[in-house]
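Can you keep this structure in mind? I'll have questions shortly.
Shown here: the complex without one of its protein chains, the others still in place.
When the chains are written out, they are named A and B in that same order, and each has its own residue count from 1.
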Amino acid sequence: QEVTLRLHQFLPAQANVPVQVLDVWADNVERDSGGRIKVERYASMALGGTPPELMDQVIDGIADVIWTVNGYTPGRFPRSEVFELPFMVSDARAASSALWQMYTEHMADTDFAEVKMLAMWVHGPGMFHTNSPVSRPLDLQGMKIRGGSRGVNDLLALTGAEAIGMPISGVPEGLSRGVLDGATMPWEVTTALRVSELVENHTEFEGPALYTLTFSLAMNPDVYAALPDDLKTVIDQNSGHDFSVFAGGTQADADGPARQLALDRGNTIVTVSEADAQEWTGLVSPLYAAWVADMEGRGIDGQALIDQAQQLMADYTPQ
Amino acid sequence: MTNLEIGIASFPALLVLIFLRVPIGLAMFIVGYAGLYLVTGSSGMALARLKSSAYSTFASYSLSIVPMFLLMGYFATLGGMSQAIFRAAAAFIGHRRGGIGMAAVASCAGFGAICGSSLATAATMGRVALPELRRFGYAGGISTAALAAGGTLGILIPPSVVLVIYAILAEQNIAKLFLAAIVPGILAAIGYMLAISVYVRLHPDRAGTAARVGWPERLRLLTGVWPVLAVFIAVVGGIYGGIFTPTEGAAVGALGTGLIAYFSGGLTGRTLMEAFASTGKSTAMIFFIVFGAAFYNGFLALTQVPQELSTWVVTQGLSPLMVLVVILLIYLALGCVMDSLSMILLTVPIFFPVMMSLDFGMTPEHVAIWFGILVLIVVEVGLITPPVGMNLFIINAMDRGTPMSQTYRAVLYFVASDIIRVALLVLFPAITLFLIP
């Protein structure tokens, strides 16, 4: 063994993403390198710090590889936010593919210039999990909701809901103490946080999802540069577009069992049809406009990013 | 040296610094810094971590409960609540043999219900009850020992600062841990009262009794306790009743006791400043230890010591109960020289993974809560075990006439009751867990 890579991330080692995505990546790298690379896995922020610090940790060399939610530092990766806009993404594989392509075209030298990006993906459809049923925006009035992203918080404000800014780890306690009436997250996350035991109503959307978050699996560029060429190849072959699509798809597929768990408990699942979703999507056009204006202030053509993301997702063909 | 060896060598290095009287937070920071240097070959990583680690340790929603509970304790004293509790308790049981001592323990338990710190409980109730104990003919040793032991109820009975720190380290639900601590906390109070009753039977000359107080007077004194009850119900009831989070509960408690202190005339500009200064000093001390521990633990994780240790323990084929007993004995030994918070911060990241890798036939959450309560108790025992017991020092310093050796001897009765209680809780996890769904 020649090289040890420290992989640092915020979830417990036995959670879905570490087991089904990150361990797969690490095992593949170890195998393909013939044991010359060893990936030491540090779960639950074991090396210290808080989740929003992960990206700086990989830039500063505290970890060699990190996995993080880009939205933990709102405003820092403006171009990736296009996939976090409400009702933007329908399919995690298509969106992960589009995200990776737009990363290479627009973000590699800008938002993420300081890291060697290995993969970027989105999670399955983000949705409402609430103590009283929600099918129309009006239903949210006065409800205390922990929003999963900045875009969702803005949407919540428009519906008259109260956006509560607690960390995701506080959600189970918040729900059980009535500090929260609900939270937004994809199905997959509900198992670890036991959300289906704490609330009885879930609201899904046909077509574009309420929201998604984008993830980065990133490496320290100097560590990558210091690798011998054949080990660089090992990293490259296990990273990039295809791994991004695999990761997004795997994470979305984990939604199924979690959804079944809620059904088994007898919980109510409201599915808003694409026609009924008009009432929701109509609300968000000012949010899109505000985001485009915000991007313009940063010298970024936000509308072009939205158009390109939608085009790439529409063009996506499953392999 | 391999990384693992560096990690292992960091323990003796840390202990040497601590015994050289280097403040514990600073010692952990220095060893963590040097360790990161040795493992990575440069100080780059340590410096990079420092860019955000002090800030993000201090800017913590969960930890902010600590200064709020501390402030709540000061306000409670300023509001005269400590006196009210003791007077009521003494009126009810003071005429029995050992009754005043038991009343002191009971009022420590009562004050512990609105105070999150052992030392604050010991110091506060010491100020109130020590003169009374001496007035009723209690010998120096039993007076100081009873109050030092009673002080630990400040942590054992929720709210509890140390339990908050454990909850954060072990990623467990603070409210559930508080709930689990209630019965063991009450058992502790009963155990201490039994210890007093054994002591006064063996040494009848070392304790007197008060005159019996009539029921009208008892009831009158009991009404003086209502603010304490109101605050406890508001805070703890609010947390369990689903009105607010533990951090919010601490804020409500601080405001509530603050208002009571204000309307009772105890809170003036002068005393408010003193409360701020004392809370600030304790807060800075606690947060700096947390910062040093977080820094050290990041280094320790990098050396893989915690993982290797838990793997090693599991492959030894020891019975889980045996491992637990060994860990608790290590805590008792450490407790003879270290304070509880530092011990928790230093050891939980190492022992917690070990505990979670063993099969006790319970859910992981139950193991985590059970272990948390056991650790809480053994580290609190450390506060009253000679030679270094912070509570012993604080109370003994208030009673200049009593030599430390007398306090040491008398406190052994309370330590014995602690050990019996720990054994009960180890053998019957249900005592701790039956309230937890």
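Just so we're on the same page, contacts are C-beta pairs under 8 Å (C-beta built on N, C-alpha and C of every residue); 3 or more make two chains touch, one makes a residue touch a chain.
FYI, contacts and distances are computed from a predicted model.
Looking at the choices "Hydrogenase expression/formation protein HypE", "General L-amino acid transport ATP-binding protein AapP", "TRAP transporter small permease protein" or "Succinate dehydrogenase/fumarate reductase iron-sulfur subunit", the name in the UniProt record of the chain not drawn here is "TRAP transporter small permease protein". Within the set B:Ile6, B:Ala88, B:Ala104 or B:Ala120, the residue that contacts the chain not displayed is B:Ala120.
Only one residue in the set B:Leu219, B:Ile233, B:Ala397 or B:Leu427 touches the chain that does not appear here, and it is B:Ala397.
When the full complex is taken into account, the listed residue touching the unshown chain is B:Ser52, out of B:Ser10, B:Ser52 or B:Thr347. Check A:Asp56, A:Asp91 or A:Glu188 against the missing chain and you find that the one touching it is A:Asp56. Within the full complex, the residue among A:Val134, A:Ile164 or A:Leu193 touching the omitted chain is A:Ile164. Only one of the listed residues, A:Asn28, A:Ser44, A:Thr73 or A:Asn267, touches the absent chain: A:Thr73. Summarising the interface, chain A meets the missing chain with residues 52, 56, 73-76, 141-144, 150, 153, 162-167, 179.
If you put the missing chain back, the residues of chain B touching it would be 18-26, 29-30, 47, 50-52, 54-55, 58-61, 63-64, 67-68, 70-71, 73, 117, 119-120, 123, 243-244, 247-248, 251-252, 254-255, 272-273, 275-285, 287-289, 337-339, 341-342, 387-388, 394, 397.
Simple rule for what comes next: only the chains that are shown with their structure count from here on.
The touching residues of chain B, counted against chain A in their complex, run 44-45, 48-49, 51-53, 56, 61, 171, 173-175, 239, 242-245, 248, 294-295, 297-298, 301-302, 304. Residues 6, 12, 40, 42, 44, 46-50, 53, 56-57, 60-62, 166-167, 169-170, 172-174, 176-179 of chain A are the ones touching chain B in the complex.
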